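To start, I am sharing the structure in question, which I have written as structure tokens.
A protein chain is absent from this complex, but the other protein chains hold their places.
Moving on, here comes subunit A:
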């Protein structure tokens, strides 16, 4: 690929941001990681710069101020992000949630991995 891929990681937990970052670097060192600490920050970031079109957007389910699903809904509506693949992730999943987030516009609902290797495997699948 001759352009740098970008991903946006929306999570209020700094550690989770780190885990993500580490895993991404491992899979695709060239990928640029962007972070937002909550939904509001993320939307602001996205709305402020229409040229910022992340290839992948990961949204945490449980967040203060703006919940994950709400954030997802808002982002999914942004037309310029139509090509972005949005993923929700949470500590647990079930069919109902899965359907919900899919309806809202996400590709999938991911379960937070418990180890580095799991993380890498997950991202490998998605980012490739």
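To be clear about the criterion, a contact is a pair of C-beta atoms (placed from the backbone, for glycine too) under 8 Å apart; a residue touches a chain by one contact, two chains touch by 3 or more; residues count from 1.
Here is the rule we use: contacts and distances are computed from a predicted model.
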Omitted chain, identified by the protein name its UniProt record gives, among "GMC family oxidoreductase", "Dipeptide ABC transporter ATP-binding protein DppD", "Hydrogenase-4 component E" or "histidine kinase": "histidine kinase"
Among A:15, A:79 or A:95, residue touching the chain not depicted: A:15
Missing-partner contacts on subunit A, residue numbers: 12-15, 19, 22, 37-38, 63-65, 91-92, 112-117, 119
